[in-house]
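Every protein chain of the complex appears in place save one, which is left out.
Going in written order, the chains are labelled A, B and C, and every chain counts its residues from 1.
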Amino acid sequence: MDKNMFASDNYSGVCPEAWQAMMVANDGYANSYGDDIWTAKACDALRDFFETDCQVFFAFNGTAANSLALASLCRSYHSIICHDMAHVETDECGAVEFFSNGTKVLLVGGDEGKIDPAAVTHTVERRSDIHYPKPKVLSITQATELGTVYSIDELQAVGELAKHHQLKLHMDGARFSNALATLGVPAAELTWKAGVDVLTFGGTKNGMPVGEAVVFFDKSLAEEFDYRCKQAGQLASKMRYLAAPWVGMLEQGTLLKNAAHANKCAKLLAEQLLNVDGVTLMHQVQANAVFVQMPETLVEALHAAGWHFYTFIGSGHARFMCSWQSKEDDILQFGTELKKLAASL
Amino acid sequence: MDKNMFASDNYSGVCPEAWQAMMVANDGYANSYGDDIWTAKACDALRDFFETDCQVFFAFNGTAANSLALASLCRSYHSIICHDMAHVETDECGAVEFFSNGTKVLLVGGDEGKIDPAAVTHTVERRSDIHYPKPKVLSITQATELGTVYSIDELQAVGELAKHHQLKLHMDGARFSNALATLGVPAAELTWKAGVDVLTFGGTKNGMPVGEAVVFFDKSLAEEFDYRCKQAGQLASKMRYLAAPWVGMLEQGTLLKNAAHANKCAKLLAEQLLNVDGVTLMHQVQANAVFVQMPETLVEALHAAGWHFYTFIGSGHARFMCSWQSKEDDILQFGTELKKLAASL
Amino acid sequence: MDKNMFASDNYSGVCPEAWQAMMVANDGYANSYGDDIWTAKACDALRDFFETDCQVFFAFNGTAANSLALASLCRSYHSIICHDMAHVETDECGAVEFFSNGTKVLLVGGDEGKIDPAAVTHTVERRSDIHYPKPKVLSITQATELGTVYSIDELQAVGELAKHHQLKLHMDGARFSNALATLGVPAAELTWKAGVDVLTFGGTKNGMPVGEAVVFFDKSLAEEFDYRCKQAGQLASKMRYLAAPWVGMLEQGTLLKNAAHANKCAKLLAEQLLNVDGVTLMHQVQANAVFVQMPETLVEALHAAGWHFYTFIGSGHARFMCSWQSKEDDILQFGTELKKLAASL
Partner (left out) sequence: MDKNMFASDNYSGVCPEAWQAMMVANDGYANSYGDDIWTAKACDALRDFFETDCQVFFAFNGTAANSLALASLCRSYHSIICHDMAHVETDECGAVEFFSNGTKVLLVGGDEGKIDPAAVTHTVERRSDIHYPKPKVLSITQATELGTVYSIDELQAVGELAKHHQLKLHMDGARFSNALATLGVPAAELTWKAGVDVLTFGGTKNGMPVGEAVVFFDKSLAEEFDYRCKQAGQLASKMRYLAAPWVGMLEQGTLLKNAAHANKCAKLLAEQLLNVDGVTLMHQVQANAVFVQMPETLVEALHAAGWHFYTFIGSGHARFMCSWQSKEDDILQFGTELKKLAASL
């Protein structure tokens, strides 16, 4: 049993369907810079998936996909509003500010990793002078960094909020598939039908090697985005290796299958964790993450036993992640080991 | 016969050895962000390859690798000197200026795509006032964009020139392996022993899917380069897929084997092209590119017959590229077709 | 009586001594871009003032002076720690992020507008991974935005804190003279002797038309700052008009005289305000600002009567500023009017 398996969903490898598609795409020569059939197919598959004529680009990773999307929605003297736990704020080393040449990120709170609408309104309205950056974009994360999922109703409210304040709406969808699997509705419902202008759609955490999609539902916003990607070092020459996995995973429903599996594993893992005295759930388990509060001694004992998981939020708080690669047997076995460990303390 | 085969070396796929290494690396979980064994192995393999304790980073593509390396060597009010045909000038859409927040690229000429040392000196010396960006970096390309290769003597002269003017020396090595195969000397001779401070070492054009190495021979220059990569969207979460191909290709000598093959194919292709009346060589064939001048009618006839190759430099000028994937039989067959076409005009 | 007189210290004009110096400097031709005698004199006068061989530059305004100073202390993937009420955060429209190409500003709280040392330590220590910008600079404001002044002991503690965390120490001294007048010690005590690396020394709010000084006490940090200013549009061609006012105000002690006068007026104004029932002081009056809490009806009545002052912090909070131009008679007269107004409510 690999004791890294709960550390992060990006510890997982490439799933068979993505791999197979890359292998097929590897045959012979292919036009470069996205002028190949795999990129065309992947874009079409995403348009089908979202049931709309959206504009699709591929960037190498989530940091770049988010930052370029956000930079395309604003100028340096604007600001972007997001949750204070948002990945673009906490884990991208100032990439948003860098790609946009100085756009300020304004933080709002909100339960369960979801933005508090009143806080957004306050942030938009408290200043209207030129001495402070003008809010221009609202960025939300679906599923959130805390493993929760905005409901359709919540999303629609967010969409209306953005519209009301004339903010463009960006969705960081590093784990969009997990949210989709949870809600069980068409992808359109979670995105353009709810007012999302641009989605960064993550593939890596769900079984691809590299390559996130940037999906513009408002196509006018995509103008010259190809130039932006190129200048920012995000145009792959051998694009087929970014695109083919999307084809492989969309054609066969693997995207949702993988996400559903990860979500299911997270629920199973939560059960195992909650089986232990003193362990409590910090957030609802609605995607592939489990956040628990556990005795600090147990955290230490798990770490001592070689288990790798993040405790970044504070003392006794622990995050466990599942992925397409998680195995139910492993989770059950971990549960057994955990109980034993806890009992021995 | 694929009529795209001479369009660019980035039209080629992933070579078997790189693929095999990725496949092995795909097994199970792996630490993310470069904290995995494949990245460690790849860095070690590169240190062995260069016979020195260099600092190694992986970026997704050449544009980013070049731009980040250059940005790390200067501030926005500095300037970078390069050949007017350099890729960083002609084909990266202002990426150098973007990543460095405004560093000016100053152009010098020079035969065969190699910088003219006197022009460099003139460029450094003609201004010393604060109204013009201060030259700080000299960037050369090896092999050059014109398919030629700086000799060891030429490189050493460039190294001394840079040192004399207190310029850092950057080498764009998108086709470094091709130069190495041509010169038949250890990689150290072409780099740090000649005064190169930082090399961007290309893998993609030589058989990898994605991922170029940035190699700092002066390790003090690498300080916080990891932060720079992260902020600029160039830190892969599943780094193993960028690193493993390097391991696969360095362990077995494939890197040089691929490059030598491409170079050999280019020579063969040049012979075929020169077999035709009115076709003349524009530059020496020292790497994997063949630049010829041919009758405009022949260019048109080839294009009409479906052959894809670039004619960007001007009327009648044509570039043909070979790669690890080129096949000698295909080249001979192309030669036959070409002669027939030329005869029919 | 001008009802704008308490709105801001930048509503005041140019004081006679600054004006006179400009007038003298206006005679005949002068070398441009700072190569003139007035700039030399102003730099020397500042070196005398600080009793050390500091490096001095002049920028047009405070936003630029702060931003350029901060940008020179860090790289885009670093971060700057400051108070959440700091001008660089609240009133410069993302200038710090813009000039530094994305450096993140991290906020800490603290009473009376002064940073809480424990919060600084927490901010430095809570993250040490490359996914979050590395703290590199501590920026404090003296006098603070709330009209308070760091004591010498407090400053020394801040200096040690910065040193302990290997942070460069920047001081926003838009109202540095006011702090100096309050503390009554040599300027050296408030700056380099307390560990300040760079000071942006404001002249505008204290009686000059335009032009703030950037003073590097650690001269190694000033390397190429002239290029930085030039590229950023902050090198005045007719520098004499920025420099001469400094000469005029330093030669004759006007700088401190003006500041002391403004401070004294603020105390007098505070007395007038506190004379009224329901008005309470929000912060100590240690410089030229008076922050009070007053009945919202009184705020409205004053505004209705044409008085201009800021209430930006929240309901019933009001800021009144004094300057070199404030007149004690006017303040007393305002006090009388205020009492009458309050009584009538």
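Observations on the structure shown:
Note that a residue touches a chain if its C-beta (ideal position, glycine included) is under 8 Å from a C-beta of that chain, and two chains touch if they have at least 3 such contacts.
On a predicted model such as this, the values are computed, not experimentally measured, just so you know.
Touch, as defined at the top, links the missing chain to these shown chains in the whole complex: A, B, C.
In the complete complex, the residue from C:Tyr77, C:Phe99 or C:Phe225 that touches the missing chain is C:Phe99.
The omitted chain makes contact with just one of the residues A:Met1, A:Ile130 or A:Ala305: A:Ile130. When the full complex is taken into account, the listed residue touching the unshown chain is B:Lys104, out of B:Lys41, B:His83 or B:Lys104. For the chain left out of this panel, the touching residue among C:Arg47, C:Lys238 or C:His317 is C:Lys238.
Contact with the undisplayed chain is limited, among C:Ala21, C:Cys43 or C:Ala59, to C:Ala59. Against the chain not displayed here, chain A makes contact via residues 33, 75-78, 101-102, 130-131, 133-134, 224, 226-228, 230-231, 235. For chain C, the list of residues touching the undisplayed chain reads 2, 4-5, 7-8, 10-14, 19, 22-23, 26-32, 59-65, 67-68, 92-95, 98-99, 101, 204-205, 209-210, 227, 230-238, 241-242, 325. The set of chain B residues touching the chain not shown comprises 76-77, 79, 90-95, 97-104, 130-133.
As a working rule, only the chains that are shown with their structure count from here on.
For this pair, chain A with chain C, the centres built from the Cα atoms lie 42 Å apart.
Between chain A and chain B the centroid-to-centroid distance comes to 34 Å (mean Cα coordinates, whole Å).
Annotation for chain A: residues 92-95, 98-99, 101 touch two or more other chains.
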